[in-house]
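Shown here: the complex without one of its protein chains, the others still in place.
Now for chain A:
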């Protein structure tokens, strides 16, 4: 006893589905690889230019720069893969090829997202000489004042980051303090109303300098001349 089979809708064979997907994926793959290859050089040049511009901003006398890394074994020019535990920094040289300053990146959690900055360090005064934003999503008109507020930027004309006697850490922790209560050259007078973002800048500099400067300062003479 059998019931007549209901008319089956024509099923598309699996091979035809696979063929279509394979063809579309291949074409799309080719397009993507082509675009990647075609834009790689321009994108890399763009990134280098943006980095250079920020480094030259925080080390005003700089005319050229070289990438270095500080490893537990000492500092060396960055080449190839960075070693584990290495901290990247940039040595900036003036027109005569003499070391004008150091630039390094720091990051800390801000109000909206991570605030990434690049700060300039002057070996002569052992202080921070300026900072620039690498990326930030801080509130427009409030948190983004950190790069426009004159009073705030004055903190970074000579922010003290001297090392302690053992050269193992900063003598004084860099920290943003409540607006109007700055008493020491290693403190940052926060912007009233943008305390969280101000603190992020302080923490970013402190965290990065604590890690980098103890490795860097004892070997500063290695950076003396621009490597050719």
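A few notes on this one:
Note that in this section a contact is a pair of C-beta atoms (placed from the backbone, for glycine too) under 8 Å apart; a residue touches a chain by one contact, two chains touch by 3 or more; residues count from 1.
Here is the rule we use: contacts and distances are computed from a predicted model.
Missing chain, UniProt name from the options "Ion-translocating oxidoreductase complex subunit E", "Response regulatory domain-containing protein", "Monovalent cation/H+ antiporter subunit G" or "3-isopropylmalate dehydratase small subunit": "Ion-translocating oxidoreductase complex subunit E".
Contact with the chain not shown here comes from a single listed residue; of A:139, A:172, A:195 or A:210, that residue is A:139. Panel shows chain A; residues 12, 16-17, 20-21, 24-25, 28, 31-32, 35-36, 38-39, 42-43, 46-47, 50, 135, 137, 139-142 of it touch the chain omitted from the view.
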